[in-house]
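What follows is chain A.
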Amino acid sequence: MTEQTPVLECRNLCISYYTRAGEIPAVVDFNLKLMPGEAHGIVGESGCGKSTVALAIMQYMGRNGAIVGGEILFEGRDMRTMSEEELRQIRGSKIAMVYQEPMASLNPAMTIGDQLAEVPIYHDGLSESEALARAEEMLAKVRLPDPRRILRSYPHQISGGQQQRVVIAMALLSNPRLLLLDEPTTALDVTVEAGIVELINEISAEFGTSMIYISHNLGLILETCHRLTVMYSGEAVEVGDIEDVFDEMRHPYTRGLFGSIPLPGADKNAHPLMAIPGQLPLPHERPPGCNFGPRCSFFKGGLCDARALPMHPVPGDDDHRVRCERFAEIDWDRDLPKGEAKPPIKAGPVVLSVRDMTKHYAIETGGLLAMGGATRTVKANEKLTFSAREAETVAIVGESGCGKSTFAKVLMGLEDATDGQVLLGDTELGDLPVQKRSKDTIANLQMVFQNPFDTLNPSHTIGAQIGRVIRKFGVARSEEEVNEIVYRLLDTVKLPRDFAKRKPRQLSGGQKQRVGIARAFAGNPSVVIADEPVSALDVSVQAAVTELLMDIQRENRTTMLFISHDLSVVRYLADRIVVMYLGRIMEQGTTEEVFSPPYHPYTEALLAAVPIADTRVKKRHIVLKGEIPSPSNPPKGCPFSTRCPYMIPGTCDVELPPNRTFGQDHRILCHLQPSELEGMEPVISPRAEAAE
Partner candidate 1 sequence: MSTNNSSTELHSKVPQLRKQMKDGALSRREFVRFAALLGVGAGAAYSMAGLPSPAFADDQANMPFPPDDPNAQSGGVLKVAMQVQKMEDPATYSWVEMSNQTRHILEHLTMTGPDNVTRPMLAERWEASDDLKTWTFYLRKGVKWNNGDDFTTEDVKFNFERWMNPDLGSSNVGLSSIAALMEEKDGKKVMRDGAIEVIDDHTIRFHLSKAVLSFPEDMYNYPTALVHRSFKPPFSDNAIGTGPFTLVENTVGDRCILKRVEGIEYWGGKVYLDEIHYYNFDEDNQLTTFAGGDVDAIYEFGVEQMELAKALDGNIIAARTAQTLCCRFQVTEKPFDDKRVRQAIVKAVDNALIKELVYPEGGDVGENQHVAPIHPEYFKLPPLVRDVDAAKALLAEAGYPDGLELTIDVGNTDGPWHQTVAEAMRDQLKDAGITLNVNVMPASKYWEIWDKTPFGATAWTHRPLGTMVLSLGYRTGVPWNETKYSNPEWDKALDEAEATLDVEKRRALMENIEKVLQDDAVMVQPICRPVYTIASKAVHGYPAHPTQYHQFNKVWKAS
Partner candidate 2 sequence: MAVTEIEAGPSALERLSHPRALIALGLLMWLPLMSYVMGGTALGPAADYILLPAIPATLLLYVLGVRAFRESRVAVIGLTLVFFWLLAAVAAPYLPLLDPNKPIAPFVTPLSEKRDVFFWLGTDFKGRDMLSRMIWGCQRVIVWGVSATFVAYVVGALFGLISGYLSGWWDEIISFVANVLLSFPVMVLFIVILNYLGPSGFNIVVAVTFASAPAIMRIVRGLTLDIKTRDYVFAAQTRGEHPLYIMIVELLPNVRGPIIVDACLRLGYTTVAITTLTFLGLGLQPPDPDWGLMIRESAKTAMLWKFSYMLLVPALAVSSLILGFNLMADGLREMSLRD
């Protein structure tokens, strides 16, 4: 390695927030060295301090945050000693940042042109017209269509993906040495995310900019970075080159993290996920010594909790360091965590069958005194047909606007189907609103919700909320019986019984989701709809909740409709998959069938877009152009025709494609000939050298 000045170097950086409760250390003893052209990933769960690091580098700590120790050297100069004016000159020109929420990061009241032009005006002293010209150039470079129009637009007039491109363009305008990317794709749909990731990779190649890429998603880091820092609870626990950390991790937390995410090859029966036990400590309740200690299976009292731990270099690789006292003692090859294998379950008879289910909304404009408002129709669901069998898990996959939530509403009886049939057993549900359904029907069909913060009513105790379901469905009536069942359910979801008296506010997100699961299963349902039940949870908690959900399902032989956008999770747990796009089913089949050719072009793109945190797999590279159209104004013909790489002009954009059937139950809605579809290559394949 040549002797170069690092672009950025953090030495023993300590950052604290000051609150009424006193000083709360957010980041402790953080070290980082970033060479020119290098891309460094920081990965960790919420609250681990990764964004704090980014803002500290920008010297933007807010009123109650402060750097309490260490140094941040930018090109060799300590930024802590710089004056406000010097900082200002560096910000936006030498160091630029891309943020998590592009919409919120752009000023809603200024045109994009004005916002972009500011950067060259203030940093390079350009005139306004020169600045605008440069902005237009940059917009073209981040591959935005019609940059001239976008310059004149306000942020809300363009889509989320375009907004993020604008933010990236803004960051690149002064050709910075260092680019900070703070979860730049988290708010975006998967197929849009893929486009942004591609752009970022191109930028680092083209401009040679050093990057710090902050994310909770290991797969994304793998796709973008050279080096990686894993953070846990305010500390970096492992640093190293990507391959080293991915393949030869030396910290129990890193390994726990990998064990928690469903990688290709994970299987709910044969190789279940291995969740990290326990939960993240709150910043002011961190244990002495190793922060991960209480959750670590290698924890050794007296050693791990004796002192604040330093980073240790991994022998043989100076650039690979871990914050673990025992990493040398652990046999990393043998002690690979393995979940308990479970026998596969045999699916029973069809429980739920949906036939040509269609749901249209009429959006009326105007009200009591409306002077004639136009009515628009939103086609939320078009002719959905599929079925689910007892003890089977059917995943419904799709991005925003695909109609999966509407489908859930129709199923639950909150909306009437416009057309078609929904049969639960032999009860027609399509036009049976929940008020008219029998108690049994309602009890048979329950739901687990996405957002842990919303799923429970903050005003009532856990016990009361579960008890209400029990009473409502007539499972039990007397106070004692109800309590008994509540306790039993809490046992089932592995929560202590005294949680019955707690209010939701006293629970963590994962615990709330467990309560939500307990509530859904309180009435012994035959079908449970799980609407992204783990997507809002931290990675290490996700696994535990997923496993729990599946165990209960397995035990009760419940049919589960698992709504998700995350194909990795779906691949892991689903028996069958339904892929939706703009209200239509594009493809359905068993998990095996959907994940291998023939693919629907959309499925293919979706599969390609999902980042996989596994160095052993190879992925084909497909990036879709454009954005998802609005469901109120869907394209003619095939809904996917606007973005489809295989689009046949004159056919796809005019005519609705036929439903092609492969094998037993594998259906694809596409104009492409079956042979063309069958001729597709698999998207994900094992790398030759890593193949077993």
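Quick note on the criterion: contacts are C-beta pairs under 8 Å (C-beta built on N, C-alpha and C of every residue); 3 or more make two chains touch, one makes a residue touch a chain; residues count from 1.
Selection rule: all candidates are chains of the complex that A comes from, given by their letters.
Quick caveat: nothing in here was measured; it's all calculated off a predicted structure.
Touching chain A in this complex, out of the candidates 1 or 2, is candidate 2.
Touching candidate 2 in their complex are the following residues of chain A: 20, 367-369, 412-414, 434-435, 437, 439, 442, 445-447, 449-451, 454-460, 465, 468-469, 472-473, 505, 516, 519.
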